[in-house]
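Report on the following structure.
With one protein chain held back, the other chains of the complex are shown just where they sit.
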Amino acid sequence: MSMDDLYQEIILDHYRKPKNRAPALQDEDVHVHHSNPLCGDEMDLRIRVADDKVDGLVFDGEGCSISQASASAMTQAVIGRDLKDALDLAEDFRRMMHGDEPARPDDLLDGIAFQGVAKFPVRVKCALLGWMAVRDAIETYQSGANAHTVTHDDDGGAA
Amino acid sequence: MSMDDLYQEIILDHYRKPKNRAPALQDEDVHVHHSNPLCGDEMDLRIRVADDKVDGLVFDGEGCSISQASASAMTQAVIGRDLKDALDLAEDFRRMMHGDEPARPDDLLDGIAFQGVAKFPVRVKCALLGWMAVRDAIETYQSGANAHTVTHDDDGGAA
Amino acid sequence: MTLDVQTIRKDFPVLSREVHPDTRLVYLDSAASSQTPLPVLEAMDHYYRWSRSNVHRGVYRLAEEATDLYEGGRTKLAAFVDADPRGVVFTKNATEAINLVAYSWVRRHHKPGDVLLSTLMEHHANHVPFLYAAKDLGLEVRHVPLTEDGRLDLDAARDLVADGRVKFLAMVHVSNVLGTRNDVAAMTALVRDANPEAVVLVDGTQAVPQMPVSFRDLDVDFYAVTGHKMCGPTGIGALVAKPERLEEMDPFLTGGEMIRDVSIESVTWNDVPAKFEAGTPMIAEAAGLAAAVDYLTGIGMQAVREHETALTQTFIDRLSQVEGVTVHGPRDAELRGGAISFAIDGVHPHDVGAMLDSKGVCVRVGHHCAKPLMKHLGVVATARASLYLYNDVDDLDPLVEGIVAARSFFRR
Partner (left out) sequence: MTLDVQTIRKDFPVLSREVHPDTRLVYLDSAASSQTPLPVLEAMDHYYRWSRSNVHRGVYRLAEEATDLYEGGRTKLAAFVDADPRGVVFTKNATEAINLVAYSWVRRHHKPGDVLLSTLMEHHANHVPFLYAAKDLGLEVRHVPLTEDGRLDLDAARDLVADGRVKFLAMVHVSNVLGTRNDVAAMTALVRDANPEAVVLVDGTQAVPQMPVSFRDLDVDFYAVTGHKMCGPTGIGALVAKPERLEEMDPFLTGGEMIRDVSIESVTWNDVPAKFEAGTPMIAEAAGLAAAVDYLTGIGMQAVREHETALTQTFIDRLSQVEGVTVHGPRDAELRGGAISFAIDGVHPHDVGAMLDSKGVCVRVGHHCAKPLMKHLGVVATARASLYLYNDVDDLDPLVEGIVAARSFFRR
């Protein structure tokens, strides 16, 4: 494993100075808690929806640099988007993590920096954690609920 | 496997012209039925005791040449012996089949011809079948019973 | 398509061994265990020498390579039997695969009154686990009888399922004794007609090495496979299953690797197939099995099948002409695989085996772990010659010579 392939500067920046990392969100609509017991990652993600758009989004939790940085980059890429659009983007990211070329590289913003992680199978689920949490939060919102807890050790295929 | 090591002329003689092979024994005291389901060998052995001696002994059954010949040779070695003495001889044969030098080679009579069988582990239990049956018959007699059925796939260690 | 057997034999060192001086080794016991070609040995050796480590979750290169080899084995085996890799659970042999079904399906789903259906030609591996479960649970087991020529008696089977109580069918695809290739589709249809919910397990141990198999086309719930009979290593087998079926099931062996989360009070299981793979798996063996699948695919399973069918026919025809020899099972090689059981009038199979061994010919003698079938055949044991891709007509003469010699030597 080359450190440089995995830990690009952008990733380290997000890790050292995470964006939208906070323990609470005013007027939150949904709170999801995701954990990956096999890595010991824990993530709380809160979302506020307005006009069918992601109006507010924060995450908090514990995990390796990849999971924390990826969640940070995710928030920037997702805030302000239509719910449906955000789901689509999350799917794009997920497929990128499985080795596909992303369809919307520009929209992923810094998320694109994680493309190299696909080469490190054990780290793929770290990079996916935040994205799968936001996908779940949106779907939870759409289903009319306001909280959801998911325990997974997978690639986002299951909930 | 060399055919000559295994199938000595004495063995083949007993196989072709078995001694004391019969389906019944007059005034029998004990009848035991032994089978080795793994080889498909079946043996009926009948014994008559007088003065604490093996007064009459016949076997009948189905099995490979080794099991049939060995039973035949066994009857010759055992008939006329004290029960205790016969048990001791059976034990001597059993130990020979496990590679030990027999303590009573002369008393085994043609049984000694089976010494080479010890080199063929899969055939050891064939050679032992008749001897283990006679041991069981004597012990059954001593216990006061008159019949016993044993199913085994072993070296005579269990009954 | 004919196989170039001379070339193939070069991949199997033991075939050049002279167990007895100046006697070519003729291996006719592939139904017990096949020989293993060099590429399989090399694949395992390579893992041990250069990528040796445990699988899953290792963050270093060796562990990634080991994981790829192991999971690659799963993908390859799945493709080979045309199944979803999520339905492929690695086990140590076919027997464990069948026990998995007995424990995690039969014992957890069936109740007194339910009937398990089996056949009279099952290997103990596909008979005893269900007998054992049936005794513990108070289930009834019924057995499909056989026709004169050793095929399943489908008319009788129809009667056996008529009351609709048959909930589970365990049947062998290709018999290890009679050689019979069973019509899985016909049996499955018959059972499901009587009870659409019936679950079907097919023992594919002898089929997969010998012919193209499509799990999808068979459309059964479970299919058991073993590595050591298909040019693979010892110590690995697989349960191939419909993933949905696995998802409905509780685990069998539990421990590391198969859990998602666990505390001192409770546990959640991992996704399938991991849920059924507890502990450190057979890593080298999976790498070896992958190489075996590649090896067989390279030769072509259709070619293997054609070669074996032709060769089996030749063997059966010739053996049937030897005086005193009776061949069990179907006469038409199209209806069978390459296991040929036979009896020699007046000579015990053990003695046949010994004589054949002295001529360098390896056959199996005994009940072949199929005692109920032996009883049905009215014999205590048979001698069995079984063929594979490294056998050819030149293996027939030594067999026949040995049989003739055994007959003249042992006949009273």
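Labels for the chains are A, B and C, by order of writing; each one numbers its residues from 1.
To be clear about the criterion, a contact is a pair of C-beta atoms (placed from the backbone, for glycine too) under 8 Å apart; a residue touches a chain by one contact, two chains touch by 3 or more.
These figures come from a predicted structure and were not determined experimentally.
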> What chains on display are touched by the one that is not shown?
Replying inline: A, B, C
>> For the chain left out of this view, which of C:63, C:152 or C:347 touches it?
In response: C:63
> Which of C:156, C:278, C:303 or C:379 sits in contact with the chain that's absent?
Replying inline: C:278
>> Which candidate, C:233, C:273, C:337 or C:398, sits in contact with the chain we can't see?
In response: C:233
> Can you list where chain B touches the absent chain?
Replying inline: 1, 35, 37-39, 120-123, 151-154, 158
>> Tell me which stretches of chain C touch the chain missing from the display.
In response: 13-14, 17, 19, 25, 27, 29, 32-33, 35-36, 40-41, 44-45, 48-54, 57-63, 91-96, 98-99, 102-103, 120, 123-129, 131-132, 141, 143, 226, 228, 233-237, 251, 253-259, 261-267, 278-285, 350, 353-354, 356-357, 361-366, 369, 371-372, 375
>> I need the residue numbers on chain A that touch the omitted chain, in ascending order.
In response: 1-3, 6-7, 15-16, 37-42, 62-66, 123, 126
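In the analysis below, only the chains that are shown with their structure count from here on.
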> Along the shortest chain of touching chains, how many steps lie between chain A and chain B?
Replying inline: 2
> Comparing centres built from CA atoms, which chain ends up most distant from chain C?
Replying inline: A
> So, what's the distance in Å between the C-alpha centres of chain B and chain A?
Replying inline: 78
> What whole-number Å value describes the gap between the mean CA coordinates of chain B and chain C?
Replying inline: 38
>> Just the number, please: Cα centre separation of chain A and chain C in whole Å.
In response: 46
>> Two-or-more-chain contact residues of chain C, please, as numbers and ranges.
In response: none
